[in-house]
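With one protein chain withheld, the remaining protein chains of the complex are depicted in position.
Chains here go by letter, A, B and C, matching the order in which they are written, and residues are numbered from 1 within each.
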Amino acid sequence: MNAPAQPRRPIESGVPDPFPFMHPLMKKNYGNWDWHDRPRPGVLRHVARNGDEIWTVKAGTQRQMDVFSVRKLCEIADTFAEGYVRFTTRSNIEFMVSTQDKVEPLIDALTSAGFPVGGTGNSVSMISHTQGWLHCDIPGTDASGVVKSLMDMMYDEFIKEEMPNRVKITTSCCQINCGGQGDISINVQYTKPPKINHDLVSKICERPAVVARCPVAAIRPAMVNGKPSLEVDEQKCVCCGACYPPCPPMQINGADSTKIAVWVGGKHSNARSKPSFHKLVVANLPNNAPRWPEVAEVVRKILYAYKDNAKDWERMGEWIERIGWPRFFELTGFAFTKHHLDTWTGSRKTMNMSAHVHF
Amino acid sequence: MNAPAQPRRPIESGVPDPFPFMHPLMKKNYGNWDWHDRPRPGVLRHVARNGDEIWTVKAGTQRQMDVFSVRKLCEIADTFAEGYVRFTTRSNIEFMVSTQDKVEPLIDALTSAGFPVGGTGNSVSMISHTQGWLHCDIPGTDASGVVKSLMDMMYDEFIKEEMPNRVKITTSCCQINCGGQGDISINVQYTKPPKINHDLVSKICERPAVVARCPVAAIRPAMVNGKPSLEVDEQKCVCCGACYPPCPPMQINGADSTKIAVWVGGKHSNARSKPSFHKLVVANLPNNAPRWPEVAEVVRKILYAYKDNAKDWERMGEWIERIGWPRFFELTGFAFTKHHLDTWTGSRKTMNMSAHVHF
Amino acid sequence: MTSDDALKTAQSQKHATPLLDELETGPWPSFVTGLKRLRDAEDRPFAPMMNDLLGQLEHSYEERKGFWKGGTVSVFGYGGGVIPRFSEVADQFPASKEFHTLRIQPPAGYHYTTELLRQMCDVWEKHGSGLIAFHGQSGDIMFQGCSTENTQKAFDEFNEMGLDLGGAGPALRTSMSCVGHARCEKSCYDEVKAHRTVINSFLDEMHRPALPYKFKFKFSGCPNDCVNAIHRSDFAVLGTWRDAMKVNQDEVKAYVVAHGRKYTIDSVIAMCPTRALSLNDDDTLDVDNKSCVRCMHCLNVMPKALHPGDDRGVSILLGGKRSLKVGDLMGTMIIPFMKLETDEEFDALVEFARKLIDFFAENALEHERIGECMDRIGLPAFLEAIGVAPDPNMVNHPRTSSYVRTDDFTAEAEKYFERKAREADLTVAGD
Partner (left out) sequence: MTSDDALKTAQSQKHATPLLDELETGPWPSFVTGLKRLRDAEDRPFAPMMNDLLGQLEHSYEERKGFWKGGTVSVFGYGGGVIPRFSEVADQFPASKEFHTLRIQPPAGYHYTTELLRQMCDVWEKHGSGLIAFHGQSGDIMFQGCSTENTQKAFDEFNEMGLDLGGAGPALRTSMSCVGHARCEKSCYDEVKAHRTVINSFLDEMHRPALPYKFKFKFSGCPNDCVNAIHRSDFAVLGTWRDAMKVNQDEVKAYVVAHGRKYTIDSVIAMCPTRALSLNDDDTLDVDNKSCVRCMHCLNVMPKALHPGDDRGVSILLGGKRSLKVGDLMGTMIIPFMKLETDEEFDALVEFARKLIDFFAENALEHERIGECMDRIGLPAFLEAIGVAPDPNMVNHPRTSSYVRTDDFTAEAEKYFERKAREADLTVAGD
């Protein structure tokens, strides 16, 4: 009998050094760039202090990519660019070239391969999204499908730069909202308390940890049908789904109760106003796979109200701050309800404690 | 034996009608004024839509007035004005006259009687204050004395209009802060938990009401020396004095522990920025009757930092918002300590959750 | 010594007040000098009381401590309006052992003739200390320093003059209104009428304290809020307007000529909180009224050029208060706009006030202000209770937290659309 092969020990190499993979002009001028402009949508020109120029062509991808798509992008990079690419935080791909004459052929190659060139400046960039039904263990919807549907609708706004400022849209498949803050955010909103499979709770869940996870202290241990389980005070429950990941028998999703809410005015940047959280516009939209038309319609209304009414450089939330929420609801045609009044910790500071009003 | 005289029943007349006491030009043009200007500090000219003009001369008073002072003001009003006066919210008196030629003699009469003419436009107006040792049952200091000392120091700023915007100062004799919000606020700040006279608590205090009054739930019923009393958890106690009014045996004042704190940036008006609360600058100043020189020095530093550095129309808090709190503490020379970090409910929203910094 | 001896001593000899004397120097009018004038008016009944009052105050300055305690004093038929003060050091200062305050409501807008002031002085010299404050933080004239025995007498005379006591304790409190219509071009409604109509509808709540805690109304003619209504009252009524502000472009140009372009831009245009202003290249003003929040800055700075619009009315904010016990609160915008011109509209204001007072009486905890009550139950429940529909002007922005159960969202949205349709019909019908 042979001794079992020793397993291989990992090399804890951590974050790879990017310099071997960085375009030579970026390496050469690392830390010495002077200014940039955008000769056309999807194209950036950066000029170094020594006068060097680097041209970047930016294209959208489907984010969840098959190796054939990746190899196609590599082929374009080798043939029409210089073999160096990078990705942005929003899953766009960037091709860097050292001369302007390579820009147009590269754009043509990308476009004909089905990769839209754009996403620069004041465009609607790719939607930042989460895993959804494709890979997540707690999803309420499928972000990839929502994103594909919305990007189809907003395709023109990706390849053009006609927005007042950049528009960053996010989606999330559950209320943990991994997608983060967005000018427009499309997030799952659960509308019913969890349905509990009492047969499984004690087997699967660490009950004290689940009790501790609830943000409103609505979960308490209970004996159900003679078995130790958990029960939910439905008067208190805010249907957030926080108990579901640590305790899958507390099913928060339901074909009828998992809904979509749309939020606006989130912002990560510090430009002009401080970073801000997105605010509720519409809840209770149907989780209507495969193309979520009701959600797309809401997003379209918001996007074009913004495009038509905001002043240059106002981000979504800044535009609304100026025109006021009454006018926003008027321009978009959505309802303002009691659910728009914040009731969470700190909500007092969201109240209008002034005579400032918009008519 | 005579029957006792029936007591007189009150006439519940409520708020008196002011029209019998209103200057004829004000009555005539009630609701029809067009614009105003300030020909000089302490003087307002209001012009009605029909061209009528009314001139107002404003003077400071000591607020706590003896009848002789009141009669003196009446005499001036009859001799140099037209017999009509009004008071402002900040205890200034206004004399209304119908022709410009009465203005100068009126100013002279007031000035020589010791009533400073000013308090208009961008001046330091009279300090809004509370009752203090003179009449309050729970005072930590004597607002009248503090105000007299400060107004002496700021006399020139009352009779001139040389501030960037109006300066509204308030004082309060306890932490209930009846004086309210101010550009500068001078308020009692207790620094020690109440000293309890356990012999008296059960006789004088409704104990459950006192327990309920504590904002941090630091008071609990206890038996002390065999008597029902109350005890304070000194780890929790924020020394606010809320228990003292309903329970005088819980003495919050002490010759050494009653201190003065100075706050800035409170604002009631909706002009430009929304109304705002004042913010802590210095605590632990001595309660140094009769003239509170340490407090006066702090106020002077703040006032002149503002006068020297703010732009036109910036109120105190708006000026500081622009230049930043680091610079405010630098310009005034005060210390920034852990006590300046808010720890009360909602304090999270006072944190700088952005990369916006002032250097 | 006995109390009688002390009284004689007090009458024969003036207390030394070395600390208070220091407050007689300096240019500002001295309240101490005034107190001494009263003490020294030896032919007047209040002189001994004021001597001991000065003695006790000097004692406070020495000890850095107050020596008054409360108690119970009232006038016949009323439960409030007198602030009782009994001295804790009456053995040393017997003549001022009782030093109560009568809170008297002033004419709305603080208008006085010299005749009225002199009549007040006459009464107060006869029955009181001769010390008066115009006015207390509460908005009352404070007649400070009255014996228990004289309280009723003083009140009777004031009351016969047409004056009434104000509020104290857990009751409707005395109100305030700004000068407004009487002398101010910014005034957007009749403050005197609003002030008197509302307060005089609820005098029972003022004179016979039976509310959970104090309840204050204040009336400001515009958002400059000169009587500090938003912070200092439970029910703040502020003037505002719904249409475009009025612009006199010639006066704007004159302002730019007088002050310079850069200065005008920096101090007017760039200070607009919602960037609703822009200066055209020809020095006329471009106003985006849809973005304007009625902050008053440009109107304040250019009073000849800019004025409130014609469609005027009031906003109502609820819940302002000082620290105790949850911390300071500013009032929250609850009624963004209501017209206030016809008698029916004033009636509607009174009815809304009544609804609020009733809600407060029934739902607030003991010693809880309406603002704290709103916080405790949350804005949605509060609005439902008072029958007001949610409006975006009530908040800085809609909720940022997803922690809410929204299964009735669609039904709530329906209510909104129905209400909007009704309002549109009314508008059409009204045109």
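The rule is simple: contacts are C-beta pairs under 8 Å (C-beta built on N, C-alpha and C of every residue); 3 or more make two chains touch, one makes a residue touch a chain.
Note that the structure is predicted; figures quoted are calculated from it, not measured.
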Practice task
For the chain that's not shown, point to the residue among B:149, B:175, B:229 or B:287 touching it.
Solution key: B:175
Completion exercise
Note that subunit B touches the chain not displayed via residues 175, 177, 187, 189, 191-192, 215-216, 237-240, 257, 259, 261, 265, 277-284, 311, 320-329, 334-344, 347-359
Problem - Missing-chain contacts mapped onto subunit C - result: 260-262, 265-266, 269-272, 275, 278-281, 323, 327-328, 400-403
Fill in the blank from the handout: For subunit A, residues touching the missing partner are 7-23, 26-27, 30-31, 33-37, 46, 54, 56, 60-71, 73-74, 77-78, 83-89, 91, 93, 96, 114-116, 128, 130-142, 144-145, 148-149, 151-152, 155, 175-181, 209, 212-215, 240, 242, 248, 253, 255, 258, 268-275, 277, 287, 289-291, 311-313, 344-346
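To be clear about the criterion, only the chains that are shown with their structure count from here on.
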Completion exercise
So, in whole Å, the Cα centroid of subunit B is separated from that of subunit C by 13
Fill in the blank from the handout: Within subunit B, the set of residues that touch 2 or more other chains is 270, 274-275, 346
Problem - Junction residues of subunit C, two or more chains touched - result: 223, 225, 230, 238, 273, 294-295, 330
